[in-house]
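Every protein chain except one is present and positioned as in the full complex.
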Amino acid sequence: MSSATITQIRPVVALLTDFGMADGYVGVMKGVIAGIIPNVQLIDITHEVPPQRIATGARILANSYRYFPAQTVFICVVDPGVGSSRGAIALHAGEWFFVGPDNGLFSAILAEETIHSVVELSNPAYHLPAVSSTFHGRDVFAPGAAHLAATGGAILTQLGPARDPSSLAQLSTMQVTRQGSRIAGQIVHVDAFGNLITNIPLHMVPELFSAAQVQITFPEQGVSVNKRRQFFAEGAEPAQPFIYGDSSQYIAIAVYNGNAARTLGVGYGTAFTYEEEL
Amino acid sequence: MSSATITQIRPVVALLTDFGMADGYVGVMKGVIAGIIPNVQLIDITHEVPPQRIATGARILANSYRYFPAQTVFICVVDPGVGSSRGAIALHAGEWFFVGPDNGLFSAILAEETIHSVVELSNPAYHLPAVSSTFHGRDVFAPGAAHLAATGGAILTQLGPARDPSSLAQLSTMQVTRQGSRIAGQIVHVDAFGNLITNIPLHMVPELFSAAQVQITFPEQGVSVNKRRQFFAEGAEPAQPFIYGDSSQYIAIAVYNGNAARTLGVGYGTAFTYEEEL
Partner (left out) sequence: MSSATITQIRPVVALLTDFGMADGYVGVMKGVIAGIIPNVQLIDITHEVPPQRIATGARILANSYRYFPAQTVFICVVDPGVGSSRGAIALHAGEWFFVGPDNGLFSAILAEETIHSVVELSNPAYHLPAVSSTFHGRDVFAPGAAHLAATGGAILTQLGPARDPSSLAQLSTMQVTRQGSRIAGQIVHVDAFGNLITNIPLHMVPELFSAAQVQITFPEQGVSVNKRRQFFAEGAEPAQPFIYGDSSQYIAIAVYNGNAARTLGVGYGTAFTYEEEL
């Protein structure tokens, strides 16, 4: 066995939660994982999902997972129903594994990837010895994910009984429909720079940059945006909001060296209309 | 030597500080550690302890360390006395090692674990060549912890002279006493969700869920809580504070899908009375 082969053996576990980093909860989950699989590569996606906002967690996961190596195990915990009867699941979808509550967090995965199998995490052999009613991230999801990572997913069917993929929770807010030249959309994410990410994927608007005119109107705020930019710094006018294609492949709005959310008075969940004139 | 054996060799160093992540101080500590022990598994517990609030750091450490693998080395730096005559210590306690200032941060460890040995970190051979007066995390604690992790703790007695465990600083706020059916407690932590964690361990109140009635009263705020819930989502009434057993094994108060701290006007350090009627 060559050293090259050996150094490849670093299974990735990626974490996405709404726990914040202040209280040590994420560190405890990682301690549990490292105890089961010492050579794990732990990667934080985010722990700053706004508390219990499942749709934001689902969106960030959707924008991230494709960039991780095959076999990565994602632990996702935005879990307002912890301790209730909501399911705890592990998914093998596309080239990856996903572990978390069955509450819609995995909507994009279910919509976009081939689902190979889904199980309910009910086998206590893969839980911590004492399972609390409030911290399944530590007691159920962390050990389940660690055992999956340690075995390249081979353990999946032993974690619990199979679930029918069509029975899993899905978020309706991830759907958007076009009616001729109009689309009704909403802001689904405001990033740290104040950029406004919409729920309209770029593949729905192939004419975004070629149409004679494009306009996004926020009726409640009484503002609209019609400048378009393919590059942030192109013809940069300070304080001037513009439409662009975000790196996550959705329509977005920014202000060069500024904050579009503040400039437009627009935030998470704001509805708008997209119109184009060919 | 099999690859399984090789991949087990990933000593864990866990970090807990009040440094925040903004200034790069934590990254520098990790750079020092990785230079001494390249195959280390670095895990953040928290770096958001409120500046210089030793009691909060001690509490988060107390709630976390048991979930980490045996031999984990914890570096804990909440250190208002840096540069003064406070000691810098390394502890071998239970199955773990702890490195940091002698100021009470390790109170729970001293109370709950068998102390195998304690040393003063005064041997300059295990410091960085130049020790600053303000950043012992980088210059003293990081190299000491890294050498401990690299040797599975074997180096401990070479880090400096032995200290008498009974001479170490301890926090008095971690003690609470019962008088019949009453306990005087305080809020010792408010987590990111606004949940209020008290200093009353669940093992002190075995009747918490079986008593006819239980009441927590905040005299200063003129509010009290008497609902109890074993599960967050059980009979969830919005905006209704309830008493539960936190995953760290202390009495706590929450509001389902809400913020108990804001609802009750209660925060860190608030005193209360716990009463039960059997």
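Per-chain numbering from 1; labels A and B assigned in written order.
By our rule, a residue touches a chain if its C-beta (ideal position, glycine included) is under 8 Å from a C-beta of that chain, and two chains touch if they have at least 3 such contacts.
This structure is a prediction, so every number in the text was calculated from the model and none was measured.
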For the chain not shown, which residue from B:G83, B:P124 or B:G267 touches it across the whole complex?
B:G83
Which residue of B:Q52, B:N123, B:T157 or B:T273 touches the chain not shown here
B:Q52
Per the touch rule stated above, chain A touches the missing chain via residues 3, 6-10, 12, 14, 16, 21, 41, 43-48, 60-61, 63-64, 67-69, 72, 189, 191-193, 230-234, 244-247, 257
Over the whole complex, note the residues of chain B touching the chain we left out.
1, 5-6, 9, 19-24, 26-28, 30-32, 34-35, 38-40, 42, 51-52, 80-84, 86, 132-135, 138-139
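Just so we're on the same page, only the chains that are shown with their structure count from here on.
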Would you kindly tell me how far, in whole Å, the mean C-alpha position of chain B lies from that of chain A?
30
